[in-house]
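Here the complex is missing a single protein chain, while all its other protein chains stay put.
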Amino acid sequence: MSAARTDAIARISTDDVTEWWSTAISDIEPGIIRLRGYPIEQLIAKASFAETIWLMVRGEFPRPEHAELLERALVAAVDHGPQAPSIAAARMAATCGVGLHGAISTGVGLLGDVHGGAGQQCMRVLEQIHTDALTEDLTVVIARLLSRYRDQGRYVPGFGHRFHPRDPRRDPLLDAAHDHITRGTIAGQYVTIAEELERQLAAGRSKPVPMNIDGVTAVIYSELGFDPELGRGLFILSRSVGILAHSWEESRSGRRIKGPIPPPLLPAYGGAEPRKVPSPRVVHK
Amino acid sequence: MSAARTDAIARISTDDVTEWWSTAISDIEPGIIRLRGYPIEQLIAKASFAETIWLMVRGEFPRPEHAELLERALVAAVDHGPQAPSIAAARMAATCGVGLHGAISTGVGLLGDVHGGAGQQCMRVLEQIHTDALTEDLTVVIARLLSRYRDQGRYVPGFGHRFHPRDPRRDPLLDAAHDHITRGTIAGQYVTIAEELERQLAAGRSKPVPMNIDGVTAVIYSELGFDPELGRGLFILSRSVGILAHSWEESRSGRRIKGPIPPPLLPAYGGAEPRKVPSPRVVHK
Amino acid sequence: MSAARTDAIARISTDDVTEWWSTAISDIEPGIIRLRGYPIEQLIAKASFAETIWLMVRGEFPRPEHAELLERALVAAVDHGPQAPSIAAARMAATCGVGLHGAISTGVGLLGDVHGGAGQQCMRVLEQIHTDALTEDLTVVIARLLSRYRDQGRYVPGFGHRFHPRDPRRDPLLDAAHDHITRGTIAGQYVTIAEELERQLAAGRSKPVPMNIDGVTAVIYSELGFDPELGRGLFILSRSVGILAHSWEESRSGRRIKGPIPPPLLPAYGGAEPRKVPSPRVVHK
Partner (left out) sequence: MSAARTDAIARISTDDVTEWWSTAISDIEPGIIRLRGYPIEQLIAKASFAETIWLMVRGEFPRPEHAELLERALVAAVDHGPQAPSIAAARMAATCGVGLHGAISTGVGLLGDVHGGAGQQCMRVLEQIHTDALTEDLTVVIARLLSRYRDQGRYVPGFGHRFHPRDPRRDPLLDAAHDHITRGTIAGQYVTIAEELERQLAAGRSKPVPMNIDGVTAVIYSELGFDPELGRGLFILSRSVGILAHSWEESRSGRRIKGPIPPPLLPAYGGAEPRKVPSPRVVHK
């Protein structure tokens, strides 16, 4: 081995080597699996799937009331039909013989900032408003924010829906949140912020711009203390159910290498006119 | 448009165009979302996440007892530590700045036949044994199958574990299954088959070869009537929780472009000796 | 640390730890990068991209004539339009803000056995025929194989095209192969096999079933000595160019969360009638 290599390697400490493997999540020994300190056999016996999700990402068990709210939010976002690109692409993958893992991986991979990120972005907006409203009047904070969004021609993430005049997932989730405020199990500050956002967004318009699924789950995840990025993580877990169901339905149809077919007589090509490769191009003689 | 193109397009019927979009899962109209016929607001109010998973892939609600078994199986498989390739690759992805969707997509994409398929394969084995045992003695059917596996040098999928002498997830799940047999909520034929497999696998060995997580969840999913391929789908949903938790933990560490680092002084390269590109290679002059 | 853990760890030898990192491809030292033994600076100066692809997967440089054939085959398969699921899904991904890496990863992920595997499967068929024809007459071997395919209602991979009566990529690639047979740079046995397959497939039909892109590249890759699985690998590299071009075109359109839109008035839903969640479902009280 060259001296240069030896030197380079010497810069790698044992700490670097071992550090990679450290985790606070799972402790595995022969015959033993503990997740966040809890033996797996007790989790199997006593914990719901939703509680286990919370435990795994947060490190502690939720209160039962918080687990209930999480469960409702997870149920709410499982599917919105085959036209969402994440579902459509997963269905296409299913026709390509890549297995359910390939189809789900395909669908989940599309849930980036644009298709899967509105909830996370809404959580950041709620957080910012909450911080600003510690020292200023809430209505003023929101009025200023909306004015800035309008000036920039931007939508407020989590509000309005291009298909639903009123997203049918808004009311049941918001009602559940109010119920928990009454019971004292959540504080309600993000509910207040989101409702004031709705109120000001509606002012002076013929139609309201109510919270959509991203907005109302953002409110709940914020009330429950999740980091905004985890808001997206939870959405992914939820929507994975729809991706699985659609991939499975498609895989049973027996179609091969299929996707949406364009309507007949479609003038799909709009590029350069037919032409000849200029000669001589001399890569191959 | 050329005549040839017109002809080709004429072969695409309207049925082909519309057929792609058909689904029995989600019915979406403005202001309305129904999944498997149920309004989303009722699902949010009344269904658990595990029940919703069942409903989405099966089309009908489970009995509460069946939902309970599904929930236990989903909890059992959420994680087995950072060394599984699916988790390790997802953690690497997290250091590459590709977002939680990218990390989860990466991890899920590795759950193919080898890493994620043992449960599905075990379900097929159980199914085959069950079919054969309709007309023949169960112990004979299993003895013949094991003899064939031994001759081919193959492992029976779902039995034995390279790390755990006895997988700690076996007993609580199998106990739950027995409890449900007693209560009459599952028939128990796959439990019987798997236990006979265990008994015969142990015969004449110093150490038993007990069911592992793949085997015991295969038993439960078979009792619950899931298709083997859905067995893998459910495993993917479950393990996605661990993938999310590990990706999130890693993404908070702030490491960039990192993976496991090889131990110092590692002679990693074992290929051709240093040599010169033969001359003249005349692609570029 | 428990004794059980210590024992389990003791079973991991240093060989296991180091073995993972061994490779015959790349030798990296500070200031030095050698690929297959060749210094990167010489490769940059002298090798074409196609030659480098060959070197990387095969370990040795191709003869210039072989590099030329590889290059033609790589060019031939770059794209077949936006309706292939791999391209369509990548374009959808591009509308979801997941970056070119996300879009290409999505498209490549769909090139499994069904959508990307016909060339690999054709290479296996050619290989099998070649082996059988060592001891038997070629026409007999092929007649028997086609008879078996007909009995099983299967297509021969690599022959026929659902859109092109004659795939326009067949002739130029096959002509190039014949030219190289004449020049003595390939042996031609797989060309002979594929042409006899074509001849027998056409017999008694009104229309021929000529080689398609998968078949004709399979012939060339077989003549060049590639393993069938690498045939798929090369197809993936080639089609990645089309996936990149389409993803890039789509990403510049500015569309967000878009995919093909179903034709108006589409009766997409065909599942259960609207119904109520049975009560009581007692997960949440």
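The first chain written gets the first letter, and so on, giving A, B and C; residue counts start at 1 in each chain.
Operating definition for what follows: contacts are C-beta pairs under 8 Å (C-beta built on N, C-alpha and C of every residue); 3 or more make two chains touch, one makes a residue touch a chain.
Keep in mind that this is a model prediction, so the values were computed, not measured.
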Hidden-chain contact residue, picked from the options C:110, C:129, C:156 or C:277: C:110
Of A:46, A:178 or A:255, the one touching the omitted chain in the full complex: A:46
Positions on chain A contacted by the hidden chain, ascending: 8, 17-18, 20-28, 34, 36-39, 42-43, 45-48, 51, 59, 61, 64, 67, 98-99, 101-102, 105, 109, 163, 262-263, 266-279, 281-284
Residues of chain B in contact with the chain not shown: 2, 4-5, 7-8, 29-32, 48, 68, 71-72, 81-86, 88-89, 92-93, 95-99, 102, 105-106, 109-117, 256-263, 268, 283-284
Hidden partner interface residues of chain C, rising order: 1, 6, 9-10, 12, 14, 16-17, 20-21, 23-26, 28, 30-33, 35, 39-41, 43-45, 47-50, 52-53, 56-57, 71-72, 74-76, 78-83, 99-102, 104-106, 108-113, 116, 163-166, 168-169, 171-173, 176, 229-230, 232-233, 236-238, 240-242, 244-249, 251, 258-267, 283
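Keep this in mind: only the chains that are shown with their structure count from here on.
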Interface numbering overlap (same over half, different under half) for chain B and chain C: same
Gap in Å, rounded to a whole number, between the CA centres of chain B and chain A: 22
Inter-centroid spacing, chain C versus chain B (mean Cα positions, whole Å): 25
Numbers and ranges of chain A residues touching at least 2 other chains: 30-32, 48, 71-72, 81-83, 99, 102, 105-106, 109-113, 116, 258-263, 283
